[in-house]
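Note that one protein chain of the assembly has been removed; the remaining protein chains are unaltered in position.
Read from first to last, the chains carry the letters A and B; within each, the first residue is number 1.
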Amino acid sequence: MIFPKATISEIIGLLEVVNDSGGIEDAARLAADFDLELDEILPSIDGAELLGFVSVTDGNIELTEDARNLLETGIRDRKKIIRDKVAGVGIIKELTSMLMESDERKISKKETLKFLQDKIATADIESYFRIIINWTRHAGLIGYNSDSEEICLISK
Amino acid sequence: MLAEIKNISKTFESDGNKIQVLDNINFTVEDNDFICIVGPSGCGKSTLLRIIVGLEKPTSGEVLFKGEVIAPDNPKVAMVFQNFALFPWLTVKENIELVLESKKYGEEAEKVACKYIRAVGLDGFERVYPRELSGGMKQRVGFARELAVEPVLLCMDEPFSSLDALTSQNLKDELLMLWAEVSMPPDAVIMVTHNVEEAVYMANRIIILSPRPGKIVADLKIELERPRNRKDPEFYRWVDKVYSLIV
Partner (left out) sequence: MKKGHFILLIILFLISVTSAFYFFDIIDFPDLKLLPYYAGSSLLRMGFAYFFALCFALSYGYFAATNTNARKIMMPVLDILQSVPILGFFPAAVLFFIGLIPGRTGVEFAAVFLIFTSMAWNMAFGVYESLTAIPKELVEAADSFGLHGWQRLESLTLPACVPKLVYNSIVSWSVGWFFLVASEIISAGSDTYKLPGIGSFLIDTTYSGKIALMLVGLSVLVIIILLLELFIWKPMQSWADKYNYEYAGEKKPGEFIFNMRIIKYVFRSIFELFSKIMVSLYIIFHKHKLVKKSLKFLGYLILISALLYIAYIFIVSVSKMFLNLPDDAYSIPLAIAYSFLRLSVAYVICILWTIPAAVYIARNKKASSYLMPVMEVAASIPAIALFPAMVVIFIRYGSLDIAAIILILLGMQWYLLFNLIAGVKSIPKDVENVAASFGIKRKLYWKKVLLPSMFPSFVTGSITAWGGGWNTLIVAEYIVFKGQEYHLFGIGYLLDKATFQTPDSSMVMLSVLGMAVTIIFLNRLIWQPMYRKALAKYKFD
């Protein structure tokens, strides 16, 4: 499995841009509009798809109902929608349940990296760790304490 | 009228050479103005902004804020920096609290900090150090920090230029959302940019400067409905118009 290397900000940025084009846009056109390479914009598209904000057919990106709802609300409510979406991502679901079962609801970074390494076979696991934490922090699900090098559940 | 920029000129002296950067700049800032200053590189945009917030002294002329001469630490005027300028040894929350501490908020500081952390959608990131944040998140901290002092006039020097295209798109929209909220500070914004599309997307007034020494070439009111759409032909007419005035 491969995890999209795009931050939540980039993904929402993408949704906004597609929305400006009437909710559907060709990936190549999009890249050209922003003077980006296609593979620079692909992670954001993959990320948006993984979160269920777009559907991609033949290089056409189309916003889903959820994405339209997201764009219509304010910063606060966006956060709630993102929380629900991120919580549904497989790898993050697994991490959350691992945390639930662990003592004190904490897991060391080392252990997390090992878990991720098994899922996403890559040499650059650190950057995936950072992206996943970016998502879960945005969603208010899982935090990371860089002093103790542990991830933990964010309590409501 | 919020602020008055009166006859501002600025000449730098380095190694005996005099470089005139700004030449007799005049304009006023009204309530609800979102002003973008555009102009070619090196024309003195940053210098003008630094003079407006009081970080730099003009060679002649003055900046009046509600009728008074501006002091650099005036809490009513805040500045967002291009490279975020966060303190690496302080967490997100501490970075915001720091500027409140100096304003003697006392116990309120924490409450105010939390309010603005939530406003920009940074909750969950309170105890994170800046080095762990992506560029977009860092600039959100920048916004929260400047908003937290509840300024009347917010100045920004190319706040999106060190972010990637999609992230900056997202941040621009969020900033406009905050701007649209009446209960939120500030009352007026001055933003420096060298991206014309960005200026037309955000501003309701665009001030165009000439190449060095910077003079005001035009002061345009942008009459476009919000939210704006960059695919709109009307939008493009405005972009073309601004370009034609710069070139």
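Worth a mention:
In this section, contacts are C-beta pairs under 8 Å (C-beta built on N, C-alpha and C of every residue); 3 or more make two chains touch, one makes a residue touch a chain.
Since the structure is predicted, the reported quantities are computational estimates derived from the model, not experimental observations.
Contacts of the undisplayed chain with the visible chains, over the whole complex, involve B.
Touch with the chain that is not drawn comes from one residue among B:Val21, B:Ile37 or B:Val53, which is B:Val53.
Residue in contact with the omitted chain (choice from B:Pro88, B:Gly106 or B:Pro233): B:Pro88.
Within the complete assembly, B:Val99 is the residue of B:Leu64, B:Val99 or B:Met177 that touches the hidden chain. What subunit B contributes to its contact with the hidden chain is residues 50, 53-55, 72-73, 75, 77-79, 81-85, 87-90, 98-99, 101-103, 129, 131, 149.
Going forward, only the chains that are shown with their structure count from here on.
With each centre defined as the average position of its C-alpha atoms, the distance from subunit A to subunit B rounds to 29 Å.
Residue ranges of subunit B in contact with subunit A, taken from their complex: 118-121, 123-125, 127-129, 132, 134, 136-137, 164-171, 173-174, 177-178, 181, 229-231.
Within the complex, the subunit A residues that touch subunit B are 6-7, 9-14, 16-17, 20-22, 34-36, 41, 44, 74-76, 78-79, 130, 133-134, 137-140, 143-146, 154.
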